[in-house]
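What you see is the complex with one protein chain gone and the rest in place.
Naming follows writing order (A, B, C and D), and every chain is counted from residue 1.
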Amino acid sequence: MQLPTGNGPLHERTWGIDREEGQMVNDLISISSEPIEVPFIEVPDDLKSNLLVTSVDALVNWGRKSALWPVSFGLACCAFEMMATAMGRFDIARFGMEAFRASPRQADLMIVAGTVTWKMAPPIRRIYDQMADPKWVISMGVCATSGGPYFGSYSVVPGVDHIIPVDV
Amino acid sequence: MTIRTEPMTVNVGPQHPSTHGVFRVRITFDGEDIVEVEPVFGYLHRGTEKLAEERNYVQVVTLTDRLDYTSSMINNQAYCIAVERLLGVEPPPRAKYLRTLTAELQRIAAHLIAVGFFVQELGAFGTPLMYAFRSRERILELFEMLCGARITVSYMRPGGVFADAPREFWPALDRFLEDFEVEFAEMEQLLLENEILMIRTRGVSPIPPEVAVNNSVSGPVLRASGVNWDWRKQDPYDAYDQVEFDVPVGSHWDNYDRFWVRIQEVHQSLRIIRQCIEQIEPGPARLELPLVLRPDPGREAYGRVEASKGELAFYLVSDGGIAPYRCKIRSPSLINLTIIEELLVGWKLADMIVSLGSIDINMGEVDR
Amino acid sequence: MSCQLAADNVLYANGLYRLVYDLVGTILPCWLSYVIAGLVMIFVLVNAVLLGAAVITWAERRLLGRFQNRVGPNRWGPFGLFQPLADLLKLLTKEDLTPDGADKPVFALVPILMVAPLVMMTAVIPFAENTSLAALNVGVLYILAVSSITSIAIFMAGWSSNNRYAMFGAARSVAVLISYEVPVVLSLLGVVMVAASMSLGSIVEAQVLPFFLVQPLAFFVFMAGMSAELNRSPFDVAEAESEIIAGYHTEYSGVKFALIQAAEFGGVGVVSAIAATLFLGGWSGPWSEYLGWLWFLIKTGAIVFLFIWFRATYPRLRIDQIMAVSWKFLLPLSLVNLAAVTLEVFLLRGPEGVLTTGDLGIMAVINVVVTVVAIWVFGNLIRDRVKFQARQPSDVVVPGVTTIEVH
Amino acid sequence: MYGFAMVKGLLVTLKNLTRKPFTIQYPEERARQHPRFRGEEFVWYEERCTGCASCAKYCPLGIIKIVTSPSESAIPQGDKYRLEVFDIELQRCMFCGLCVEACPYDALFMGSGFEQGQYSRKNMVITIDQLRNAEKHPSTWFRPQLEGYEGEPSSGRGSRSIAQGDSRFTYDPRGGPPLGWREVGREGWRWHQREKAGMRLDTESAEQAGAGDE
Partner (left out) sequence: MAVREWAGQELSEALRRELPEAVEGFDETAAWVNPSQVGAAAIFLRDEPSLDFRFLNSITAIDYVEYFDVVYHLTSLKQQWCAVFKTRLYGRQDLSLPSVYQVWKGADYQEREIWDLMGVYFEGHPNMKRIMLWEGFEGHPLRKDFL
């Protein structure tokens, strides 16, 4: 993160940072006009029949699926529904998923819950990059999937898959 | 002896676990003391006002759901009142009561979230929040019964509500009131006099009433600062002139008072709901208006309600077309944020989170 | 060739060690069997700590769930018991990131330094009669010394991560650890004085009446101090999620994070075991010759339950308030306890310097009274002296609206 | 006494420890779904649809795509357009239900499903064939006739005297069998009457007329 420089009140000193971030947003808009496709990985047949690989794989995959830790990433309305899944009624913890990690380093799953604006796009990108592999992204609700009710608005990303690859 | 420390500028957000959505604030610290703050928002700016100019009057209702997504019903209500003023019509009395009732249910839900997150930010490991969501879940269930959705309700329409409550709603409401009494008493027992909560919030970040008024603060934050201003009392809309309730007012102006005012408002909301159930009469629940509304050109209307966060108003200007010519949203969260400097400067990092929680902003409404 | 362990060796008391030593000693030279037996014991202890950590994470998640009126992990395995295993598997296969600006060797050393002291502490805990690896005669002192290593590890984590939040967390954590060491040590002095020994085994044997009855004040201070040292609620500022992301371990992922988590929850287990030993009478109980380990586990479990219960209930204090609690509340309390116990021991002990069960009973009665009075007095003393005066009502109060005011 | 409230807090959490959890264990047990639930999978009755495209016009997002060709007659409605395309782009739909509100012929209903996770956006369009072949579990959103008190005056407190077990009020979209267009009835709200002026509202005579045509 850059440091503000110069004198005067804080909002005067941060002009530079604001301009830089604005530039980042504009750059991102210009490079992300098309959705990013997630390549579908085909497992070769000879590998499929390999007993050792598959059973280790199965174990590892069981571990991964049984302890998915989402990064707490609520953007808008859907965030409250996402939280509601973690709360008493639906209790996502039953699947070992209640550990909403605040630090992206420790999370496996990013649930993009809510409208993604262009201004928010660079931080999303950064947090996605900070997450450790293997990682997954769920786009929750129509706002994140395609802009939904705000499709066509001047400040809304038409689908979060323009910025990061989405799995579900 | 004084230790000279170097000021350090930290960027909190936009994605930070405690910022009520995508709020970002740049803070200069001296040690752990806050010296300067600069809020940066717009991370959820979706251009609602512009989109409203492209939708017809009924379609805009669906956009208002998504402003303050913790209190969609009240947003619906504010917008519908503005449109009714624009058209110069009055909804039928049953619709007024249904609106009042659902708005108060929504206020309870919103205050539960506010209180739950407030305590969560004090560091409770989820328990009060879970209890709050447990009760909120019951309210959302009632909403689902009413209008088929939990959060994005779109229940109200200009001229009333979209449909009368289904029959199973009334017994369910009674059951809810019974259960909620117990659960809320439990929550109060857990929180209201908790010593840790007291020493964390008493005397922290007081906002004097003069400052609050000059900063156009409204809602529970204004009332916690000792001003008993409530639009439900001062400018009664819908059925609020028919029901009795008190206005809780803080006397210390601090974080605890803001928390306390919300807790008390839940009690008052329950009172209003009970009175609504008593007073509601059979009748139509919606005015016979055409699907596509065309107000007279040149008219304007400022429809306001006391939302869970403060004064929520829609300022609509008509040019005679099917869509509003201008739809300005006076959002309480954005304007309540004006006091952020008075609230934070001079306090500690840990207090900052709590103080931000105490004014209960909602980014959907701040950025619109 | 057969080897004999000298009776004055600290390892002599441990039956398992002697067994392995004797067994291996028949075919290998004595020095080698000495080492091998030691390695076997280390293997056992490390696994005990990690397994304990796993069980405690599971218990915490389940219990927190129930405290919060929900279910908690219940999908994988019976009652969700395999949940920690799944977590572990996932973390092991996860990418192990090291941030760019990090001090790499220090960064990598931290997880090891977090776990090591826990394993070292378990060496002196008697799980049942004659089962501690090393029956050190300065066991209490050893535990206190070793447990301080954690604070260095935390500071290293904060420093090497090159992250402000981590640094904040580490600075807070170290401040807390250092200030809470003092009341904890003072509270343990009372225990040592009554038991007239620093060896954990002798302390257990001295507890004809469990010490949490004899010295409730010391127990209270010890529990409060330990929950601060473990970063448990209500003193968990070091990883205050809502304030500073995840505290000192913000930048850790994968295996290292798994180890840090294990150290955290293992710490709860070890501290509970120590508390059970020092205050609840450890393995003693009916049929303790056979069921000592069970008594020990039950008592440890009770303490763990207490920790989880506190966590489910309380919000956290601010860092300066935590310091205030330590220096203005717990420290005086531990001093009161020390003074009371000293006087009682001085007055009650017999000519041979031994306290009988009756003496302990008298002490218990006196100390319960002392505890209540002391907590009440000092509790009122640390209350903020500034009474919060209601402010002047503003001139913009609207007439004619019924209002209710907070007291 | 200072500290007393903290003990009270401990008791509260302890009380909740012994209470039955509030959780609904989702994949095995399901939350009770209310009949008005605005779900995915729209229910559409081709027999009634005239292709007037009211829904497409009223949709705030313009996600309903209708292509028609003239000259066909519907059984209950009389003359109508033949529908060639009726696509609903679910990926942008926000389930506000305004299309259902706008439909004057009661041909479009909200569905009641909610499990529609997809791996790709391309799959998220409901086509006319899917609408034709879907199992029809309509929601009662804006269709009061399904709630079973059509024609009765709406009431306030009095309504609570109605017994809970009354079968007329226990319509469960997911529980019952799929409904055909004759079974879903006609909405009898006065509010909608004006919109329906000039339509043949008498379902039975329409059916007879339709039967005659066949």
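One rule holds for everything that comes next: a residue touches a chain if its C-beta (ideal position, glycine included) is under 8 Å from a C-beta of that chain, and two chains touch if they have at least 3 such contacts.
Bear in mind the structure is a predicted one, so any value in this text is a computation, not a measurement.
S.K.: Hey, which of B:His45, B:Arg66, B:Arg286 or B:Lys348 is the one touching the hidden chain?
M.R.: From the options B:His45, B:Arg66, B:Arg286 or B:Lys348, the contact with the absent chain belongs to B:His45.
S.K.: Out of B:Val89, B:Met198, B:Val317 or B:Val345, which residue would touch the omitted chain in the full complex?
M.R.: Touching the chain that is not displayed is residue B:Val317.
S.K.: Go through subunit A and note every residue touching the omitted chain.
M.R.: Listed in rising order, the touching residues are 9, 11-12, 15, 18-19, 21-23, 25-26, 118-119, 154-155.
S.K.: Residues on subunit B that touch the omitted chain in the whole complex?
M.R.: 41-42, 45, 47, 49-50, 213-217, 227, 229, 233-236, 300, 302, 304, 311, 313, 315, 317, 325-326, 328, 330, 334-335, 337-338, 367-368
The rule is simple: only the chains that are shown with their structure count from here on.
S.K.: Looking at B-C and C-D, which one has the bigger number of contacting C-beta pairs?
M.R.: Counting C-beta pairs in contact for B-C and C-D gives the edge to B-C.
S.K.: Taking each chain's centre as the mean of its C-alpha atoms, which one ends up farthest from the centre of subunit D?
M.R.: C
S.K.: Can you work out the whole-Å distance between the CA centroids of subunit B and subunit D?
M.R.: 30
S.K.: Taking each chain's centre as the mean position of its Cα atoms, how many Å separate subunit A from subunit C?
M.R.: 37
S.K.: Return the residues of subunit C touching two or more other chains; collapse runs of consecutive numbers into ranges.
M.R.: Expected reply: 65, 67-71, 241, 245, 312-314.
S.K.: Would you give the residues of subunit D that are in contact with at least 2 other chains, written as numbers and ranges?
M.R.: 2-3, 6, 9, 12-13, 16, 21-23, 25, 31, 60, 94
S.K.: Quick check of your reading of the touch definition: is the inter-chain graph here a line, ring, star, complete or other?
M.R.: complete
S.K.: What part of subunit A is in contact with subunit C in the complex they form?
M.R.: 59-60, 62-64, 66-68, 87-89, 91, 93-96, 98, 101-103, 105-106, 108, 132-134
S.K.: For the complex, give me every residue of subunit C touching subunit A.
M.R.: 61, 65, 68-76, 80, 82-83, 85-97, 241, 245-246, 249-254, 257
S.K.: Which residues of subunit D touch subunit A in their complex?
M.R.: Going by the criterion above, the answer is residues 21-26, 31, 60-61, 90-94, 117-119, 121, 124.
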